[in-house]
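As you look at this complex, bear in mind that one protein chain is not there, while each of the others sits in place.
Order of writing sets the chain letters: A, B, C, D, E and F. Residues in each chain are counted from 1.
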Amino acid sequence: MNGFLVFPIIIPLIVATLALLFRKSSVMQRWIGVTGMVILLASVIVLFRDVYVDGIQVLQLGDWDAPFGITLVGDMLSMLMLGISAVMGLIIAVYSLYDIDKERERFGYYPLLHILLMGVNGSFLTGDIFNLYVWFEVMLIASFILLALGNSKNQLQGALKYVIINLFSSLLFLFGVALLYGMTGTLNMADLAQRLPEVENVGLVTTVSMIFLVSFGIKAAIFPLFFWLPASYHTPPVAISAIFGGLLTKVGVYALIRVFTLLFTQDIGYTHTILMWVAGFTMVIGVLGAASHYEFRKILSFHIVSQIGYMIMGLAFNTALGLMGAIFYVLHNILAKSNLFLISGIAQRLLGTFELKQMGGLYKHYPFLAVLFMISAFALAGFPPLSGFWAKLTVVKAGLAVEAYVLTATAILVGLLTLFSMMKIWLTAFWGTVPEKGVPEHFGKIALFGAGNLYIMVVPVMAVAGLILLVGLYAQPLLEVCLIAAEQLLNPSVYIEAVLGPQ
Amino acid sequence: MDTILPIIAGAIFASGIYLLLRPSLILTIIGIILISNSVNLALFTLGRISTENPPLIAAGSVMPEVPFANPLPQALILTAIVIGFGLLAFALALAYRSYKELGTVDQDQLLKDPEDTSTAIVNNTDNTEKRDV
Amino acid sequence: MLIMVALIFGIALMAPWIFKLFREKTGWVLALLPLGSFVYLLSWMPHIADGNTVTQSTAWVNMDFFSVNLSFYLDGLSLMFGLIITGIGTFIVLYGGGYLSGSAYLPRFYSAILLFMGSMLGVVIADNLISIFVFWELTSFTSFLLIGFTHEQENSRRSALMALLVTGIGGLAMLAGLILMGFATGQWEVSALLNEGDIVREHGLYLPILLLILAGAFTKSAQFPFSFWLPAAMVAPTPVSAYLHSATMVKAGVYLLARMHPVLGFTETWMLLVGGFGLATLLISAWLALSYTDMKQILAYSTVMSLGTMMMLIGLGTELAMQALAVYVFSHAMYKGALFMVAGAVDHEAGTRDVLKLGGLRALMPISAAAAAVAALSMAGIPPLFGFVAKEIVYEASLGATLWPVLIITVAVIANIAIVAASAIVVLRPFFGTAVETPKKAHEAPLSMWIGPAMLAALSVVFGVLPFLIDSALMLPAAAAVWGAPLDFYLSLWHGINLPLILSILTLAGGILVYRVWDPLRESAPMKVWQSGFADYPVRGYDATVNGMLSLAGWQTRVLQNGLISNYLSTIIITALIAVGYTFLSRSGLVWNPSFADVTIYEWALSIGIVASLGIILAFGHSRLTMIVGAGIVGFGLALIYLIHGAADLAMTQVLVETLTVILVVLVLIHVPKLKEVRSTTTRVRDGVIAVAAGVLMTLLIFAVTALPFDAFISEFYAEASYPLAHGRNIVNVILVDFRALDTMGEVIVVAIAGLAVYALIKMTRHGATQK
Amino acid sequence: MLEIIAGILLITGGFFVLVAAVGILRLPDILMRMHASTKAGTLGAGLILLAVAFLYAEIGIISRALATIAFILMTAPVAAHAIGRAAYHHGITFWKGTIVDDLKDYYEKTRQTRRGSEKVSEED
Amino acid sequence: MKIFLFNIILALIWTAVTGTFSFGNFLIGLVLSYAVLIVVGPAIDKSGYTRRVWKAVTLFLFFLKELFLSSVRVAIDVMRPGFRMQSGVVDIPLDVTSDLEITLLANMISLTPGTLSLEVSDDRKELFIHAMYIDEGVDHVRNSIKQGMEKHIMEVTR
Amino acid sequence: MKSLILHTATRLMIGILILFSLFLFFRGHDEPGGGFIGGLVGAGAFTLYAIAFGTDLTRKVLRVDPITLIALGLASLVVSGVIPLITADPFLTGKWLFLEWGNSDIKLSTPLLFDIGVYLCVVGFIVTVIFSLEEEN
Partner (left out) sequence: MDFLSLSIIIVYIFLSLSLLISLIRVIIGPTLPDRVVALDLIAFVVISMIATYAISSGHPVYLDVAIVLALVAFLGTIAFARYVILRAGKLREDGHA
C-alpha cells in the first residue's frame, strides 16, 4: 500500500477548494493556482520514484480490499501520464498568469484548472472501471466550462459540439461499464482482467470492447469520431487550448491503451486489426484537415487528431516496441502540441490574429520566438534530434517489425504532411512579410523580454522547448521508462497481482 | 430473467437517440436525458433483478433479509444520476447562453461554423482580449 | 569525431553572439572552425591511406532491442567527403561573410551554414544507420533555412518548401529502408554492415530496402524526375548554392549509395536502377543546362548532370567505375564550387547573373575571371586540369561497363558535349567579349569572395598536374571503400592516346560547336520542348500533387467537418452501431428467450405508461413542454421500476432529480423560443431507423449479458460488512460514503463544478463585449 | 379487522383516484378538470395512505403516513391555485356552461394582464 | 414567542417523521428546528398561526367532511353522462385579512365542493374562485363560503 | 411569482422541507436517504422560495453565498478523507466515534462528515443554478 497515490487527486482538490474560498482575491487565486501546481509536481515526482524503484504501487481506498473497494494503481504508464500532466499543469498555470484575464479568474479559472487536472490524474490512477467513468466526468465538466468560460460566440459554438458529443460518449462508456459488470459482477480492472477470460461468450466481450473503443475513441478523437475536436479546441483562450490540445485527448488514448492491454485481449486478431485501420484513417484524415486550414490553432487541432493515429498505431501492434512508441508518442506530443498552442498565443498577442494569412514578420522581428516555434514544429514533424524523432522512430520501427508495411508507410507519409502544414505556418507567420493592415502598433517594437509582461508567456514556452530538446538529445531515460511501462502493460499478471495480491 | 425491462431500456434509448439527432438543441438535451435514463435502467437490469427485499439491514440484525436486491448497481446508478444531473444543468445553461448570444437554438443555423465548412479566412479575434503588451 | 561535430553545432548556435563580438571580421573567425575540422580530418589521412579505418562509438540510446549509437566511421570514402565538406566550407564561410555583408540576417546565416556543415559532416562520417538518418534530416532542415534565406520573397519560400518536402519524403523512405536493412541483418553500424552484403542481397526484402534507400538518395541527389527542386533552390544566396547545392549536400545521395554499394550493389537490379537513373539524369540535365541564361541555373543543371554521372558510375559497379567516382566527385567539388562562387561574385558586383546581360567583366574582375576560367576549363575536361583527369577516367569506366557499354558511352559523350558548351557559356559570356552595361557598376570582389574560387581553381591545376599527390592518399582509399575491397591504381594526366582521349577530343570539339550555335539553339523548338518536358513538367507535377492534396483535404474537410452536431452525432452513432452491431452479430450471436410470464400487472401498467410517454415525447415535437411532461412521466415510471425492485434510495433520487430537471428545463424554456422541425422526411426516417437499431441493439445486448451466470460476490461482501464493519444499515448509502466513497467524491465534484459552471455561463459578461 | 378497514380504505381511495382520472379526461374545460384532480386526487391518495397507517399499526409508519397526507393537503390546493391562475393567464376556452367571469373584469380594471378569454397563442 | 412555538411544533414534526418519540430525539428535533429557523427566520411572517387548537380541530373535521362530500359530488358528475351544471369565475368579498387566513381559506375552498381559488385581488379584499355549480346563483356561492369556511376560519384565528 | 397564497404556503413549506431534508440526511446511513437525497430536498426548499419570492429574498434567507456552500462542501469531503491519514490509514478510511448520550447513542464519523460534504455541495449546486437562471427573469 502506498498512501501517496492519492495525493495527485487530493492536492488539486484542496487547491481548488482553497481557491474557491478565496475567490474574491485575484492575487490569492494566482498564488494558490501556481503553488498548487508546484506541490502537485513534487508529489508526482515522489510517486514516480516509488514506482521506478519498487514497481507497481497500489492503494486500497477506505482500507477495503480489492475488488470490494476502489483501488488506486500506479504503474509506470500511470506515472508517466501523471508526470506529464503535472508538468503541463505548471506550465499552463504560469502561462495563464498573463493569458487569463481577471474576469475569468473571478469566475473560477484556477479552481477549474485544478479540478480538470484532478479528473485527469484520477483517470490515470484509478484501477476501477466505474471510478474511471467518474473521473472522466470530473474532467469533462471542468473542461466544458473552461472551454466556454468567456461566452464568446465562437466559444459557445465550439462548446456546444464538444459538450453534446462528449455527453453521449460518456453515456456509452457507462453502458459499457454496465455490460462489463453484468458479465463479471466486478468493477475492479484487475479483477475484470481475471474474470473476463472466464466469460463463456467470448464474442460478447469483444462486442463490449467495441463500445469502449467508440466511447474512448470519441474522447481520444479518432476517426470517424473526432469532429467535435477541431470544432472547439481553437475557441477558448490559448492556455486552455494548450492544455486541451496537449492533455485531454491523451486521457482517451490512455484509457484505450489501458483497456486494450488489460481487459480486451481475448480476440486481438480482431480488435487490434480494427485499431490498425482506425490508426491509419485517423492519421490521414486529421492531417488532411490540417492541410486545408489557415487558422493557426485549427491547424494544430487537426494535428491532434492526426497524431492520435500514431498512438493508436503503437497500441495496435501490441508489442513492447509498439506500446513503448505509443507511450513515448503521447508524452512527446503533449509537450510539442501544447507548446505550439502556447506559441500561437504569443503570436496572437503580437499580431492580433490567429489567421495565417494576416500574419507575418515574426522571423524578422522575433527570431527567438521563431527558434522556439521551429523546435516545437519540427519536433511535431518528427525531426531529429527532437523528441518527436524518437516517437516516430519507435513507432515506425515497431510497424516494420510486425510487418505492417502499409500502415507504416502511411505513418511516414503523414509525417511529411505534418511537416507540410507546420511549414505552412512557418512560411506565412514567420517568414512571410508583415501584413500591411491590421497589425497592432506594438508589433516589432516591443521585445519578448522587454516591456509588458510577455515574458510570463515566453518563459513557459522556453521551458517546454527545453524539454523537447532535452528529451530529443537525451532520450534514453524516457525511452527506458516507456519500455518499463510497455512491458508492464504486456504482462498484466504483475498488475493483477499487485492489486489483488498473490493468486 | 426479466424480459420487459431490457425492452423498456431499448425503447427509451431509441427515443433518446432520435431526439439527440433533432435540430433543436432543447430536443437534443431531452434526448440526452432519455439516453441517460435508459443506460441507468440497463445498469439496473444488468445487476440482475427480481422482486426482492431492499438492501437494508433491519434493527437488531446484521444482515439484510435474503434474498436482497443487489445494492451495488443502485449505488452506481445513484452516482450516475447525480453526475448526469450536474452535466444536464450545465448543458441547459449552455443552451440558454448560446441562445442569448447567438439568437437561435437551431443547430442548422447556430452551429454552422463557417470555419468548419471552408478554408476561407474568418477573422475571429472576438475571443481574444486586448491587453497592453 | 563526436567532439568535432558537437563543437561545430555548439559554435554554430553561438554564431549570432560571436557576430556581436567580431562584426565584419566574423567570417574570418568562424572560418577557423571548418578549417580546424579540415586539418583534423587531414591528420587522419596517412592512417587511412595505409588501409586502416577508424570507428568511434558513443551510445546515444542503449536498450535491449532499441539502441542508437552516435558512432562514426572514418574510411577513405568518408574522409574524402569530409575533406570536401570542411575544405570548401572554410571558403564558403569567408565568402558568405563578404557576399552577405550588411545583411541583417548575416548572423543567422553563419549559424545556419555552420549547422549545415556539422550535419553534412555527420552524414558522411556517421556509422550508425539511424545517426546517418539523423544527420541527413538535419541537412534537409538546414538547407530549408538556407534556401529560404531571402524569405520575404514568395519564390524563396516556395523553393525552400519544395526542397524540404522532396528531400524529406526521400529521407523518410530511406529511414524505412535503413530500418528494414537493420532488421534483416541485425546490424545497425555501417562498418559492420559492410560485411553483410550477401545477407541483404539474398533477403526477401532486398528489393523494398533497395527502393527505399534509392528514394532517399535520388531525391537528395536530384536525380530525374526528382531533380526539379535543385534548380528551384537557386533562389538561395550564392554561398548556399555553391556549398549545398553543388559541393556537398546534393552529393549526400551519391555518398549514401557509394557507402551502401558493398552491401546493396553488385546486383542487376542495382545496376539497372542506379545506372539507369544516373544515365537518364545526366543526359537530360546536361542539355537542360543549355536552355537557361542565368549563370546559376546553368550551373545548377550542370550539377544535376554531374550527379547523374556519379550515379551512373555507382551503377556500373566495376572497380574502374569506383575509381572514376572518387576522382569525379573530388574534381567536381572543386570546379563547381569555384564556378558558383564566381557566379555569385558577378551577381554581387554587376547586379545580374544573366549571361546575356553580361560581358567583358574580365577587366573589372580579373581574379574572379581567372578563377572562373580555370574552373570552367576543368569542368570542360581540358588538360592539364584535374577535371580532365576525371573525365578521362569516367570515359574509361563507361567503356568498361558490363551492360550496354555502347549506349552508356554514347550518352556520356553527348551529355559532356553540352557541359563543355555550358562551361564556355558561364565563362566566355560574362567575362570575355565586349563590356556590357550592367545594373551595378562592377568591381573586383573583396578578398573574402575571391579567395575561395581562386584557391579551388589553383587546386584544380595542382591536382591536375600532380595527381599523385592525392591518388594513393585519398582517391584510392575512397574508391576501395566503395568497392568494398582493397584496390590498387594510380592517377596520371597523360595516359597516352587511347579511346578515352579520343572521346575527350570529340567532346571538346562538339562542345565548342554547340557553344557557337548556342543562341539559336537555346531558342529552338526542340530545346523548348526539352525544357518544358524535363524542367517544367516535374515542377508542375509537384504543384499538382500539392494542390491535389490540398483540394482532397479541402473536400474531405467540407464533407466530414460540416459543422452540424446532428451530422457529427449521426456519424458517431452509425459508427458505434456498425462496430458494436457487427461484432455482436458475427462473434457473439443473439440470445432471445423472452418470457413475460412473471411480469406483474403494475409492471405492465408502468411499461405501457413509459412507452406511451415516449410516444408523447416523440409525437409532440412541436410542444417542448409536453415533451418535458412526457420525460417527467418516464422518470417517475423509472422511479417506480426501481422501487418495486427494492431500490428505495434510487427511487427517491430519481424522483427528486427528475423534478428538478423539469424545473431547470422550464426555467430555460421560458427564454428560449421553440423551433419547428425543418428536417426532411427522409432525414427523419433515417434518424428513426438509426434510433430503432440502437434501441434494439441495446435490448439484445442486455439479453445476451443477463443470460450469462452472475456472481454477486461483491454485493454479498457489502451485505456482510455493512453493519459490522461500516456501521451502516442502509447498504446503498454505505457503498456511497464508505465502500466506494471515491466515486461519490468525484460525483460531488462534478456537481460542484457544474454549479460554478452554470454560474459562470449565465453571469459572466461576454468576453470582449466591454471593449467594443 | 384492521385489514378489512385497510382494504376498504384502499378500494375507496383507488376509486377516487380513478374518478379524478376520469374527471380530467371527461370534464369540459380545464378549470372543471382541476376540480376533479384536486379534490378526488387528494382524497384518493389520502385514503390509500390512511390504509397504510391502519395496516402497519406502528407509530413510525402512522406518523409518516399522516405526514404525507398533511403534505398533500398543504400542497395540492396551492398547486391547483397556481396552475389554475396560470391557465387563466394562458387563456381559457370556457365551456358553454360558463355563465360568469368576474376575474376578467378585475383584470381589465387593473390592467394586470391580458384578458383571460383571449387565447394568448401557440402551444409551447 | 411565536417563533418559539413554531420551533416546538417543528420539533414535534421531527419526532413524528423520525418515528422515535424519545426525549433525546425531541431535543435533537428542537436543536435542528432551531437551526432551521435561524436559516429561514426572515422567511417567516411574524403574524401567523393558530393557538386555538380546538377550533382548529373543528375546522379540520369540517374540512374533511367537505372534502369527502365534494369528492363524491364530483364523482357523480364525472360518471354521469353529459353535463348539466352551470359554472363560472366568481369574486368573493373577504372579511379575513391576514395572509394566513386568506391562504387557509383559499386552500380550503380549493379542496371543497365545486370551488377552486384562482386569484386574490391586490387589495386583498376579493377572492376569485371558479365555481363548478352556480345553478343556484352567484350569491348563493358567495354566501355558502362566507357562512361556512370563512366563518370557521375566523373562529380559529380571532 | 406574485401570489399571496403561494407566498404564505411557501413560508410554511420551507421550514418543513428543510427539516425533512435534514431528517432524510441524518438517517441516510441506516435507511433510505443520505447526503444527496437530503441535499436535493433541501435545495428544493430554496428553489420553491426563489420561485415564490425571487432570488434577492432567498439570498437573504440563505445568508451564505451558494458558491461558498459548494466550497465548504468540498472542504468537508477533503477533511473526511484526510482524517484517516493521521493514523496512516488509506484515504477515505472510515473513522468512528461512538458517544453515549442518554439512551441514544450518537455516532460521529468521517462517513458522516463526508455525507455532510455531499449535502452542502448538492444544495450549493442547485441553489447556484436556480439563482443564476432565475435572475435572468
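To be clear about the criterion, contacts are C-beta pairs under 8 Å (C-beta built on N, C-alpha and C of every residue); 3 or more make two chains touch, one makes a residue touch a chain.
Just so it is clear, the structure is predicted and the values come from calculations on it, not from any experiment.
**Q** Tell me the shown chains the invisible chain touches, ordered by label.
**A** Hidden chain, whole complex, touched shown chains: B, C, D, F.
**Q** Taking the entire complex into account, which one of C:Ala31, C:Val411, C:Ile663 or C:Val732 touches the absent chain?
**A** C:Ile663
**Q** I'm checking contacts with the chain that's been left out. Which of C:Ala651, C:Ala694 or C:Ala721 qualifies?
**A** C:Ala651
**Q** Sort through C:Ala639, C:Ala694, C:Leu736 or C:Leu756 and give me the one touching the missing partner chain.
**A** Looking across C:Ala639, C:Ala694, C:Leu736 or C:Leu756, the contact with the absent chain belongs to C:Ala639.
**Q** Sort through F:Gly15, F:Gly44 or F:Pro90 and give me the one touching the missing partner chain.
**A** F:Gly44
**Q** Please output the residues of chain F touching the missing chain, sorted low to high.
**A** 1, 6, 13, 17, 20, 24, 31-33, 37, 41, 44, 47-48, 51-52, 137
**Q** Can you name the residues of chain D that touch the chain not displayed here?
**A** Chain D touches the chain not shown through residues 3-4, 6-8, 10-11, 13-15, 17-18, 20-22, 24-25, 30, 33-34, 37, 41-42, 44-45, 48-49, 51-52, 55-56, 58, 61, 64-65, 67-68, 71-72, 75-76, 78-80, 82-87, 89-91, 113-114, 118-124.
**Q** Contacts of chain B with the missing chain: which residues?
**A** 51, 53-54, 56
By definition in this document, only the chains that are shown with their structure count from here on.
**Q** Given the two chain pairs B-F and B-C, which is bridged by the higher number of C-beta pairs in contact?
**A** By the number of C-beta pairs in contact, the winner is B-C.
**Q** Work out the mean Cα position per chain and let me know which chain is farthest from chain C.
**A** Max centre-to-centre separation from chain C belongs to E.
**Q** Report the inter-centroid distance (CA atoms only) between chain A and chain D in whole Å.
**A** Whole-Å distance between the two chain centres: 56.
**Q** Could you work out how far the Cα centre of chain C sits from that of chain F, in whole Å?
**A** That gives a centre separation of 62 Å.
**Q** CA centre of chain A versus CA centre of chain B: separation in Å?
**A** 25
**Q** Can you list the chain E residues in contact with two or more other chains?
**A** As it turns out, chain E has residues touching two or more other chains at 13, 17-18, 106-107, 117, 119.
**Q** Where does chain A touch two or more other chains at once, residue-wise?
**A** Correct list: 13, 20, 61-62, 101, 130, 134, 137, 141, 144-145, 148, 150-152, 155, 160-161, 164, 168, 175, 179, 182, 230-231, 292-293.
**Q** How about chain D: which of its residues touch chain E in the complex?
**A** That would be residues 15-16, 19, 22-23, 26-28, 31-32, 34-36, 38-40, 42-43, 58-61, 63-64, 66-67, 73-74, 76-78, 80-81, 84-85, 88, 94-95, 97-104, 106, 110 of chain D.
**Q** Taking the complex as given, what residues does chain F use to touch chain C?
**A** Going by the criterion above, the answer is residues 24, 28-37, 40-41, 43-44, 47, 66-67, 70, 73-74, 77, 81, 91-92, 94, 96, 107, 109, 111-112, 114-115, 117-118, 121-122, 124-126, 128-130, 132-137.
**Q** Which positions of chain F touch chain D when the two form their complex?
**A** Residues 1, 3, 5-6, 9, 12-13, 16.
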